[in-house]
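Quick one: the structure is below, and I'll ask about it shortly.
For this depiction, one protein chain was excluded, whereas all remaining protein chains were kept in their positions.
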Amino acid sequence: MIVFDGVTKTYPDGTVAVDDLSLEAPSGKITVLVGPSGCGKTTSLRMVNRMIKPTSGTISLDGRDTSRMKEAELRRGIGYVIQHAGLFPHRTVLDNVSTVPRLLGVNRRDSEKRSMELLERVGLDPAFAKRYPAQLSGGQQQRVGVARALAADPPVMLMDEPFSAVDPVVREQLQDEFLRLQGELGKTIIFVTHDIDEAIKLGDQVAVLRVGGKLAQVAEPAYLLSHPVDDFIADFVGRDRGYRALSFQPTPRLPLAQERTVAMGEDVARLDTDWVLVVDERNHPLGWVEPRRVHGEVTSEVLHRGGTVARASGPLRAALDAALSSPSRRGVIVDDAGALVGTVRAHEVLTAIEDTDRPELEDPDHPGAASPAASGTSAPTSAASASSAAGTVSDASA
Amino acid sequence: MTWFIDHLDDVQARTLQHVYLAGLPLVLGLLIALPLGWLARRYKPLYAPFTAGFGLLYTIPSLALFVLLPGLLGTKILDPVNVVVGMTLYTVALLVRTVADGLGAVPEDVQQAATAMGYTRVKRFFAIELPLAVPVISAGLRVAAVSNVSIVSVAAVLGIPQLGLFFTDGFARAFYDPLVVGIIACVVLALFFDAVIVLATRALTPWLRATGARS
Partner (left out) sequence: MIPGIIDWLTDPANWSGPDGVPAHLFEHIWYCALALLVAAAVAIPVGLAIGHTGRGRFLAVNLAGAARAIPSLGLLFVLVLWLFPKLTGDSAFLVPTLIVLVVLAIPPIMAGAYAGVEGVDPAARDAALGMGMTGGQVLRKVEVPCALPLIFSGLRSATLQVVGTATIAAVVGTGGLGRFLIDGQKVQDFPQMASGALLVALLALGLDLLLALVQRGVVSPGLTGRTVRRGNTPVDVEIDPAGRTVDAPAR
């Protein structure tokens, strides 16, 4: 666990970068620091491994005050990933990843073996090992950056906008893989971003900072979306937050309709329905066809692939999106293996949403502002308790 | 000091000769290097032969160049033209690469934006690429200017009049005064050339000083 206790950073010219920050980053969880530029999020991150020294306050790592540890030793025990990866251009990918183990005195063979495993783990072909950073794309460099930070198996990782320099498609991929990796590794992570969507997607806990380095609110993503404590947070978490909050609500039992299905190559011309769902031999949905426009057999060309597919056990947002995006207006719901379970209409999803209680409201005294992984009610931060009070007020007025 | 005051006319005359012999080649060399550097950038296969080839000129020792050029140009050994031609060659040798690299450092998106707005290739060169390459070219020109001043003085060994004659005079008579005056005059002249180029660059690149707005 990383604990900020009254941490302030003031620069000699009087600029206050971070103002009296108290925050807990629970072990094994991702804590995201998010805020506009100039909110001190990067400064806060860099104070953890003492790349920047706090003016006052303490930061402790599993109860040890970091200011009493040797800098180089502290840093070798913390994985550090930065925006442009910061790979060493003169070293191969393999040597880059092996850097910290080699600094720690691990012999070349063992550290290289471990590095190869890590490359695979972050989704890079082993053929990349002998390449130089200049030969990699931005996304690949960032994967190497993550592998390098993981090389010495540090319990703690600091990540400073690691995915913001790559294009949106690759960013999405990297985020998904990062979550998968974290699911396997369970590191204690502090993650800095300016992108609230990324924060919501990745964070177990999101801390929003405002310009001047003040903590505005810290909460679980779902709570943050539904209970912004003030106009700044409400503005910052942005539009569509009601819709985005559905990402965190599990789908309740929906009234599923049985759907008539056909296989590829089947003749649908004589069917009198408007849309028919095409499935493969494992009953996995492939797409929709409109029988009156198909003359003869169903081929790959006539498939309408516009509709999204939602898992029955997934979030409500996916179920609603499946209904909204389906050309037949019937959202396709599948089981965890991807096989068709049935279809649902948008109004049925909306009814389900209305019937669902917003879970945060049931227990206003313990609204999930502190992570459930942190031991119960212990040591809620001042900002967090302030947020729960304000959250209730603003919610009542809404 | 008294020697300096007694020979003020001499110092003045030789300084002017030195300015001519070191300064004119700078201008000529820049004018020649601009199209050559542009060609080296425009046609990629030319880059290596141009930059390396003109760089070769720099390996010829100055003393040899001043002596051998009369044979090639049909001039007299004491003709200042030899020095002007030789120094121009050195300037070109230094600047072709600088100009090519300076033009190459102009961001691709800027060039494409200019093309998209309808600049012709020639107009784009004078309106966009050349102004943006000024800082790099000016850095190369400063090196050339300072080294020109020093190299010109070597021509004194052959007796061509300029500040270097103070060196040969002083050395022949084992007399420090002209030597020291000559060296100081050379350094001052080099710094003067440098300052002129710096000021001209500032005047040509007002956007480089307008950085305050961003931070």
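Worth a mention:
Chains: A and B, in written order; residue numbering restarts at 1 for each.
Note that in this section a contact is a pair of C-beta atoms (placed from the backbone, for glycine too) under 8 Å apart; a residue touches a chain by one contact, two chains touch by 3 or more.
Nothing here was measured: the structure is a model prediction, and the numbers come from that model.
When the full complex is taken into account, the listed residue touching the unshown chain is A:Glu73, out of A:Glu73, A:Glu184 or A:Glu301.
Although one chain is not shown, part of chain B still touches it, namely residues 56, 58-65, 67-68, 71-72, 108, 143, 146-147, 149-150, 153-154, 156-158, 163-164, 166-168, 170-171, 174, 176, 179-180, 182-183, 186-187, 190-191, 194.
If you put the missing chain back, the residues of chain A touching it would be 49, 51, 71-78, 80, 82-92, 99-100, 103, 120, 123-125, 127-128, 131-140, 143, 145, 148-149, 158, 166-167, 169-170, 173.
In this text, only the chains that are shown with their structure count from here on.
In terms of their C-alpha centroids, the spacing between chain A and chain B amounts to 58 Å.
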